[in-house]
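Apart from one protein chain that is not included, each protein chain of the complex appears where it belongs.
Read from first to last, the chains carry the letters A, B and C; within each, the first residue is number 1.
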Amino acid sequence: MPQMNMVQAINEALRSAMRKDKRVVVLGEDVGKVGGVFRVTAGLSEEFGEDRVVDTPLSENGIVGCAVGMALYGMVPIVEIQFADFIWPAYDQIVNELAKYRYRSGGEYPAKLVIRTPVGGGIKGGHYHSQHPEAAFIHVAGLKVVCPSNPYDAKGLLLASIQDPDPVLFFEPKRVYRAAKGEVPENDYLVPLESAKVVRPGRHVTVLAYGAMLYEALDAAAKAAEKGVEAEVIDLRTLWPVDIATIVTSVKHTGRLVVVHEAPRTCGFGAELVSLVVERCFYHLEAPPVRVTGFDTPFPYTLEMEYMPLSHRILPALLDCAKS
Amino acid sequence: MPQMNMVQAINEALRSAMRKDKRVVVLGEDVGKVGGVFRVTAGLSEEFGEDRVVDTPLSENGIVGCAVGMALYGMVPIVEIQFADFIWPAYDQIVNELAKYRYRSGGEYPAKLVIRTPVGGGIKGGHYHSQHPEAAFIHVAGLKVVCPSNPYDAKGLLLASIQDPDPVLFFEPKRVYRAAKGEVPENDYLVPLESAKVVRPGRHVTVLAYGAMLYEALDAAAKAAEKGVEAEVIDLRTLWPVDIATIVTSVKHTGRLVVVHEAPRTCGFGAELVSLVVERCFYHLEAPPVRVTGFDTPFPYTLEMEYMPLSHRILPALLDCAKS
Amino acid sequence: MDMMPDIPATFRPEQPSKVIRVLSDDATLDPRHDPRLNESEVLELYRWMVTTRQLDERLVALQRQGRIGFHVGSLGEEAAIIGAAFAMRKKDWLFPCYREFGAALMRGLPLQVFIDNMFGNANDTVLGRQMPNHSTHRASGYASVSSPVGTQITQAVGFSWGAKIDGKDVASLVYFGDGATSSTDFHSGMNFAGVFKVPVVFLCRNNGWAISVPVERQTATRTFAEKAAAYGIPGVRVDGNDIFAVVSVVREAVRRGEQGLGATLIEAITYRMGGHSTSDDPNRYRATDELKPWAERDPLERLRQYLERRAQWDDRKEQALIADIDQRFRAAVAVAEKTPPPSLETMFEDVYEKPPWHLQEQCAEVLRGPRAPSSHS
Partner (left out) sequence: MDMMPDIPATFRPEQPSKVIRVLSDDATLDPRHDPRLNESEVLELYRWMVTTRQLDERLVALQRQGRIGFHVGSLGEEAAIIGAAFAMRKKDWLFPCYREFGAALMRGLPLQVFIDNMFGNANDTVLGRQMPNHSTHRASGYASVSSPVGTQITQAVGFSWGAKIDGKDVASLVYFGDGATSSTDFHSGMNFAGVFKVPVVFLCRNNGWAISVPVERQTATRTFAEKAAAYGIPGVRVDGNDIFAVVSVVREAVRRGEQGLGATLIEAITYRMGGHSTSDDPNRYRATDELKPWAERDPLERLRQYLERRAQWDDRKEQALIADIDQRFRAAVAVAEKTPPPSLETMFEDVYEKPPWHLQEQCAEVLRGPRAPSSHS
């Protein structure tokens, strides 16, 4: 099997989906000739032409609004938002239109599309090239939210997202776009949505992570193991609907929970995960769940490594939680 | 003291702030001659003129973007978004600009303004006249979020919000705009932000509520009392930063928690409240915290009373929680 | 020095200064823009305009009686609404604002389905999930009505753009108000339609008001049609109370789309004769004598005069038509009022194609819990 990074794996998935289904079109800023500022759509314009790989005007509102219309027609648009930080002008179309179209039309209009966008910090991007905005989408009924951590999952989850009948926000952790490498089958395969993966089994504490922070959680878990604490690390992969069964099974087993995410803590997805677990595993919990997250400030430039919930912050949380 | 409803109390606060400070201007759709579709700004245009009570073009993006600019100049804009459901075209300006302006300018530009908007269901408004979107703002560092439940608080909190140096989202529970009545002093007074209020003391279970749902929580608490369960009902008033001390004190006392809100459950403010409490009161909790909330669907029209977390749904949650 | 060597000098906007009018005061048609409708077509249009107005009046009455929760009508704007829909081809699509139920009925939305939607009952095809007047009818190429102003505009563009990529000749007609020209979606939709030459008919119903806000607070331009110039799209003004003129300019716009020339912005000049909706009291912000000049140009009156002068219509026919509408309306209302509300389960369906675990849980929670007091009166 070929070795690939995430950029290549996502590119493969797009290429394959476009080959199989003429209805699939890619829309975004700089996705054409230049192949995306992260080169995720490289070569697609050459293969599929300007009609299906469309450099659009600089308007996220326009891109998503038009994509919703295309989806109503029956196309399968895959939108690239250049950085997740720039998705907000499209938020109205996503929240009020895309998410509600099937419901408000009594099922007549599924309005199915995929919005891909790079998320997260660690690339010296400051306020506006580092946001990790999943909570603002998980809160909205009607959307699905995916965040892969590695090339294999990225390809399989993107193919699953494109096939899925519902609108999907597909968040790509840009910090590991190139750093995360692995074997990726050449053929198509699906990683089913709503399936988390236990990437490191353990019995003392459950760690929930996703995207780039998975590697930080694994690093912390390895160090904790040296101190005798065996953490079970779960890569959520699909954030919503989350694979609740895998989470509950693990926490019932370990009795302890640490949740990691880059986004600010308050009203972040960690709060939901803690609440879900507390509601379901209250009598199994031996210590208060811990959230290791970005802080409630805008994402800083110089101090970004202090801002992010990296291994150095996860490790003590994990040890404390396991021991309290 | 005069009896007033919330519409009148908010109108009084606006009028007083505009009389005292020429920098205060009101911007919004239909806020002028007609005095707002809920009549909250009635009479202001006559008193302060069209320059300071401005009917704007139909663009929430424009209203908030311009208001941010006015605030940079030194005015104190008070924006009305006609329904909170229509705030999303302004979300980019709120999230990326308003919330971050002080931080990203090293304190040079406070960008202080107040955004008022009616929230919540129960008026047969369907998807687009019923949303209660606090979570999407609480998650954003740099914003304060207020939601009064009665005329006295509404006036005092609005005056405090206008004086506050930070941007404030002021959510007005439209279901009780006219139904909630009470005595309101003619003079100015402040209800400090970040101060919750214990509106019904009790010892068996803590109920956190705000806005229109406070009345439902109180109704359920009264019925629970008949069954021997004494609920302590807290009106949060300021949602963020929340008055954590009052919450923790209460939960440490009762050992049980029920959170009520209209917004969809997943990633709603309830998740944050549960997490905060679990993190701080874990060893005091005798039962899993319970969320009684709107469901994870768009807000429905015909079945809205079944959708909302009214007394009939709070009561069993409260009894269960107190007894488990 | 050629400052912009890359930009072709194609596609110049027309001068949108004149208002196109076909039906003159003496009930003759200006041959320059006459769409040459045959007698039965004109009668059909007239019947739909009358039907729309009759239903409007009856629905307002139902709302006043507390039998439905809300109505947003089209009083005075019937020619713009019905005429534009009529000019579209069957394969084309309509993206409505919220005032266009008349167009939906003409395109095939059954009256009963419409009335069920006004009641939000179990037979409502959208299952009482949206407010009244927010219907959907895929079978007649009618998109879903949304309350947020302007959002349908980009969607209409995307729809026909998708068809274009798919190699199909499908235009869309998107209705919106003067207020909507200030929305972000107007800008994005017009701009994308211009750049990608999408066959969209942008129909701006300039009815003078956005609730209480008059047109001079929406724009500093003298017309809405001239906004088209910012997008390399032609803009045209039409007498929106003259159904011949409306049919004519919309047909012309469809033809431009067919020929690969892209979109057209049409400003249909009309007037909102009623309140914004049943929730609005226009006396708060406009004097009733402002209505006078517009009442004199009532689109139904003008068309009836035309028909009467040609002996194609008379009072007897009018009475018969109204009686028929009345009877069908009453029947539909009787059925709708007897129909129960949607079942509780429906609240959790169609959020996703299949309800995920959390919605299954929440549905179960509702079903086993107590019912809300006075849940659905």
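Methods note: a residue touches a chain if its C-beta (ideal position, glycine included) is under 8 Å from a C-beta of that chain, and two chains touch if they have at least 3 such contacts.
In this text, all values refer to a predicted model and were calculated from it rather than measured experimentally.
Shown chains touched by the undisplayed chain in the intact complex: A, B, C.
When you scan B:8, B:61 or B:293 for touch with the missing chain, the hit is B:61. The chain not shown here is touched by just one of B:29, B:85, B:166 or B:304, and that residue is B:166. Considering the whole complex, the residue from C:107, C:187 or C:276 that touches the absent chain is C:187.
Interface residues of chain C facing the missing partner chain: 1, 3-9, 11-12, 19, 21, 182, 184, 186-188, 191, 194-195, 197, 206, 208, 214-223, 226-233, 237, 239, 262, 269, 293, 297. In the full complex, chain B makes contact with the omitted chain through residues 22-23, 25, 51-52, 54, 56-57, 59, 61-62, 64-75, 77, 89, 92-93, 96-97, 101-110, 141-142, 144, 165-166, 194, 241, 244.
Listed by residue number, the positions of chain A touching the unshown chain are 29-30, 32-35, 37, 55-59, 61-62, 85-86, 88-89, 124-129, 265-266, 295-298, 300-303, 305-308, 310, 312-313, 316.
Assume only the chains that are shown with their structure count from here on.
With respect to chain B, maximal separation of chain centres occurs for C (centres as means of Cα atoms). Annotation: 39 Å between the Cα-based centres of chain A and chain C. Note on chain placement: the centre of chain A and the centre of chain B lie 31 Å apart, centres being C-alpha means. Residues of chain C in contact with at least two other chains: 124, 127, 129-130, 134, 146, 148, 184, 351, 358.
Chain B has residues 61, 85, 88-89, 127-128, 266, 295-298 in contact with two or more other chains.
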